[in-house]
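Heads up, one of the protein chains got dropped from this complex, but the rest are sitting where they should.
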Amino acid sequence: MTETDREAPAGIIADIPLALSFDWRWKLAIAFAGALVLLLVFGMAQPVLFGIGVWGANVPYVWGFDLVNYVWWIGIANGASLFAAILVIRRHDLRTSINRFAEGVALFAVICAGIFPIMHLGRPWLFYWTFPYPATFEVWPQFRSTLTWDFWAISTHVIVTTLLWYTGLIPDLATLRDRSRSLRSKTVFGLFALGWRGSVRHWAYHQTAYRIVAALVLPLILIMQSTVAFEFATTLVPAWHDTRKPLHFVVTGIASGLATVLFIAIMLRRGLSLERYIDDEDIELMAKLLLAASLVIAIIYLEEAFTSVLSGPLAQETLLARLFDQFAGAYWAAILLIVVAPQVLWFERARSSLLVCALASASVLVGVWLDRFSIVIGGMQGDYLPSVSGTYLPTFPEWALLGGTLGLFAGFLLLFVRFLPVISMFETRHAEHGDGS
Amino acid sequence: MSRAYGILAEFDSADGVVAAIRAARAAGYTRLDAYSPFPLREAADLLEQRTLIVPVIAVTAGLVGAAIQYYAQYWMNAVDYPINVGGRPLHAWPAFLPAAFIVGILWASAASLIGMLALNRLPRLHHPLFDAPGFERASQDRFFLCIASDDPKFDRAETIRFLERMNAGRVQEVAA
Partner (left out) sequence: MNKYDAYRTDFAALTGQQGPRLWRSLEELADTPEMRRFIEAEFPYINEARTDRRTFLRLMGASLAMAGLTACGDPTVAPLYSQPRGNWADALGQASTFASLLDLDGYGRGVLVETRNGRPVKIEGNPLHPASLGATDVFAQAELLSLYDPDRSQGAFYNGKDVDDRAAPRVLAEARAAFAPGGEGVRILTGPVTSPTLRALISAMQREYPAARAHEYSPIADDNSRAGAVLAFGRPVQAVHDFSRADVILTLGADPFGDMEGHVRHARDFADRRRAAHSGGMLPRLYAAESTPSLSGARADHRAVLRPAEIGFFARAVASRLGVVQDGPSDVHPMVETAAADLSRAGSNALVVVGREQPAALHALAYAINAALGASGTTSRYIEPLTAAETGHMASLAALAEDMAAGAVSQLLIIGGNPAYDAPADLDFADLIRRVPVSIHLGLYRDETAAAARWHLPRKHALESWGDGRAFEGTAGIRQPVATPLFDAFSDEEALALFLGADTHDGNDIVRTYWRDALGAADFEQSWTAILADGVVPNSAAPALDVSLQPDWDQQLPSEALPGLTVLFAPDPSVWDGRYANNGWLQELPRPLTKIVWDNAALIAPATAETLGLKTGDIASFNAGGRSLLAPIRLMPGHALETVTMPLGYGRRAAGRIGTGVGFNAYALRTSHAPWIATGVEVVRTGEAHALVTTQDHHGMEGRDIVRIVAPDQAVETPSTEPQPSFYPDYAYEGHAWGMTIDLDTCLGCNACVIACQAENNVPIVGRDEVARGREMHWLRIDRYHAGDVEDPDTYFQPVPCMHCEKAPCEVVCPVNATVHSSEGLNEMVYNRCIGTRTCSNNCPYKVRRFNWFDYSPPDPEPRNPDVSVRPRGVMEKCTYCVQRISAARIDAKLEGRRIGEELMTACQQACPTRAITFGDINDPASAVSRLKASPRNYALLGELDTRPRTTYLARVANPADPEGSG
């Protein structure tokens, strides 16, 4: 291997965080993200100050955008972590290029998701009552509730994702420590590098622990996503009361995670000119995975219709309501965007076009959001008593929360690409050294 | 001069350092350690670095965590403050399982990562090696072998010579 070969990875990737030059595109982007975060602040202040009546929710539509967005974000988070974890375990080549920011995506997404379970409460400032602490009421949380399960799931997810991400970062932080010219960055990176020396012992334990956590992420993600589904499946609501819901949520979640990762990959590759690390094969491989996911979702949708037909009159009515009633648009648009649109990726030329891939992944993301909408809102249409009726219309504060979390996500990502190595440098070295497997 | 931490030899290739390790073992050195910018399987094997302890920690912690979570749920809902909730059993074991499972995973992953740091004696922000000129490239593109001064076979001059024979780059003594 040549000098440049070894120099390179540490070189280009490490120089991004170390060079404190922020070009105008980055500044523009972060400014836009900041503006959206202000929108988020507004969106969060409204319900806290005046009550969640500022939303379009009502009885029976007690849940609106709050849950739609939550389920959407958590799906992205789970999909991304699952993807990253699988790459680590399989020691797949993609991991060199994808892992680091895939884990980042998961972390930022779960943070965005975590906002909603708190904000959707009638009294958000009391969210901590779901945590078992010796309260003056002397009453404990109610552990039979799927919402309590979800409390544990989200907290676990945040912690584990953060640990996994940070562990992966430690060796690279050491690299940054050792490369940084200014004392300040040396100190900062040095602190977070924890004194990593890259000794044989370090590497051995590090790699084992890293892989174990990655392995643990798999079941965590599956049960986490299922727990979200249980919040619906365990209710009596005809459209939700359905054992197949976890499957639906997991599959669509993975697709949205994949789509996000692919989308971000393309952005990074263009934005930071990382063609060498995120090469065409990586992109094409992910495009194929996305295509596969969308085919699986096609099956899931068919299966949903099929089981509903078998599940008796009420379930049939509620499905028909989702298909043809006031929120039918969301259902069909979801199918169009998740199932139909990605079929373009069958074509070599489409897969090799960054633009097409970006559009395809964006379409899946929007589609999955609409799928959540169709389940949470559209599913509320058919109830046991015909006298119970009504409708739901999202209000501006609700849109503000959606846009705001998007801004928050983008903001995190932008800071991440600016201050941390977006590609795992040691993995890259490893791969290029050829000792990959 | 003060007591040395050890002798540090720099190599510019993984193969170089691996060879050096092999030779050092052959020469009977026992207190060795190698430093590389990415994991070196062979080096680990040569130094007989065991890692089985990590999964053991993970599994144990996971089981303990799950048990604690399950019992906490049972105790809070069925023992300490039993309430008739929707006519469900006080000890609703199926409903207590998911959280127990999740929290088990939490403990397992947290334990394995914290355990990893502990086993690596990290965080340790200062270490004699950091004073060695050029050692910063251990995290980038150079490979190092260090023979500790408390090695029974350690002899300053002899060890330096030995390492130089390994066509290492710079060989230097690291102050403790």
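A few comments on the model shown:
Each chain carries a letter (A and B) given by its place in the written order, and its residues are counted from 1.
Rule of thumb we're sticking to: a contact is a pair of C-beta atoms (placed from the backbone, for glycine too) under 8 Å apart; a residue touches a chain by one contact, two chains touch by 3 or more.
Only a predicted model underlies this, so the values are computations on that prediction, with no experimental measurement involved.
Every shown chain touched by the omitted chain in the complete complex is listed here: A, B.
Among A:L40, A:A57 or A:L319, the one in contact with the hidden chain is A:A57. Touching the omitted chain from chain B are residues 83-89, 92, 94. One chain of the complex is left out; on chain A, the residues touching it are 50-53, 56-63, 120-123, 126-127, 129-130, 137, 139-142, 144-148, 151, 231, 234-237, 317, 383-391.
Quick note on the criterion: only the chains that are shown with their structure count from here on.
Contact residues on chain A toward chain B in their complex (touch as defined above): 1, 6-7, 10, 132, 138-144, 148-149, 152-153, 155-156, 159-160, 163-164, 167, 171, 174-175, 177-179, 190-191, 194-209, 212-213, 216-217, 219-220, 223-224, 227, 230, 426-427, 429-430, 433, 435. Residue ranges of chain B in contact with chain A, taken from their complex: 13-14, 33-41, 43-44, 47, 49, 51, 54-55, 58, 62, 69, 72-73, 76-77, 80-81, 83, 85, 88, 92, 95-96, 98-99, 101-103, 105-106, 108-110, 112-113, 115-117, 119-120, 122-127, 129-130, 136-141.
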